[in-house]
Every structure is written in C-alpha cells, then in structure tokens.
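Can you read through this structure? Questions will come right after.
One protein chain is absent from this view; the other protein chains keep their places.
Up next is chain A:
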C-alpha cells in the first residue's frame, strides 16, 4: 500500500488466558482516514486484540506503534493519551448513571472550584446527541432505562466527543435497527473523511465491504490474512472466515 507512516501498528501481538492463546502473533495496522475491518467468528480473538490497543489488557508479547513511535499502553488512560477511543462490544456503561455522567466518565468537566459541572456536561451531551441521535431525550434517566439503540448511541457519542484520532468500534451496530445502523455507517464515512483511522469489528460482511478499505480476518487467535477490499468479493471474505485460508487466486494484499 502507501509508504506513509501508519497511524497505528500492532506488531506480533500475543496474549493468553490460562492455557488459551486468545491472540497469537497477530499484526495489524491502520492509516489516517482509513477504515480497517476485523472479521472472524465469535471467539476468534478480535475483541481481545483491540483491547490490547485500548489499554484494557496488556499483551504478553508484541509492540505497538503510534505515528511510527513505540508506545507502552498499560491502561485505558494511556490509550486516551494517544487519542485512542473505543466503543466496546459490551458498551462499558455504568447503568446507574445518566448519559452525561457516562459520556464524561474519567474526564469530567469541573467548575473553577474543582467540583463537577454537571450542567455543563449535560449541555455538551445534548449537543453531541443532537448530532448523533436527534430523537434522544432521556438525559436525566440512568442509562439502564434506555433502549439498546439509545445505550449504543451514548457509547458512540463518548468515543466521538473527545476528538479521537484512532477509533475502535467493536460491533457498534449490534443493538441497532436498520435506520440507526445506516446512521452509524454515515458517521463512519464522515469520521473517515476527517482523517480519523478506524478499526471496525463487524459481523456483517456486506457492511465491511461497503465501509472498509482493508479487512483483517482472524481465526482461533491467529491472523488469517489482510486483504484490500476492492480486490476481494463477499465470498472471498466468507471463505477466509470459515476456512481460515486466504483466497489462493487473489494476490495477497500486502507484504
């Protein structure tokens, strides 16, 4: 592909839980303004791989580079420092708190005296939700009172609000209806146009074909391969997912 310095490079990442190698020597990378899909069956290791980038897990082996520089990501605060934002598959919302408290969790707005500025946080939340999900009204309820789609939009808003340069989206449309899914697709295109790099984990091969520039496929913790989307068909991707082999007739996308 291009010779530009990648925004993110994860090299030879591995992590085990007990005896299970959840991620085994996997390398992926991401350019600015690029959307890279991560595909694979349930349990393939996709979430675990990106959690090493978001700081939720620390890998047993491997190196992470941001803008060509080696970085150590020990916890989620480190990841946020490098403008890496994550929408987790589980959404990672505190159900007992309202939308604004969740959106600003760990990065609260404070007044001059150092106390929480809940009103300012709610005002900001209203602004961003007005852009992402104009129907959203339940600003003072705990997020446990929200529908699946509304909860998802809170999690998306949290990742988008803080000027991410690197965005990780782990099945962001899992709880959404067709209309909301389309809105997320539009959002991804818009963020891409702003030069943000996105890792998109999605079960829907058609969505990946539509939105992604490249796709990396995983199986049983190992990387099957990375392909350029324009060079492959839906069926090629499916066979990579199912058989764990790169389509023989297609030229490998990289290396």
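Following the convention adopted for this analysis, a residue touches a chain if its C-beta (ideal position, glycine included) is under 8 Å from a C-beta of that chain, and two chains touch if they have at least 3 such contacts; residues count from 1.
Following the convention adopted for this analysis, contacts and distances are computed from a predicted model.
Enquirer: The chain that is not shown, which UniProt protein name from "Xylose transport system permease protein XylH", "FAD-dependent oxidoreductase", "Formylmethanofuran dehydrogenase subunit C" or "Transketolase" does it carry?
Expert: Going by UniProt, the chain not displayed is called "Xylose transport system permease protein XylH".
Enquirer: Looking beyond the chains shown, say which of A:61, A:94 or A:242 touches the absent one.
Expert: Touches the omitted chain: A:94.
Enquirer: Given that one chain is not shown, which residue among A:80, A:192 or A:219 touches it?
Expert: Looking across A:80, A:192 or A:219, the contact with the absent chain belongs to A:80.
Enquirer: Just the residue numbers, please: which parts of chain A touch the chain that's not shown?
Expert: The missing chain touches chain A at positions 54-56, 75-77, 80, 86, 88, 90-97, 101-102, 105-108, 110, 114-116, 119-120, 122-123, 142, 144-145.
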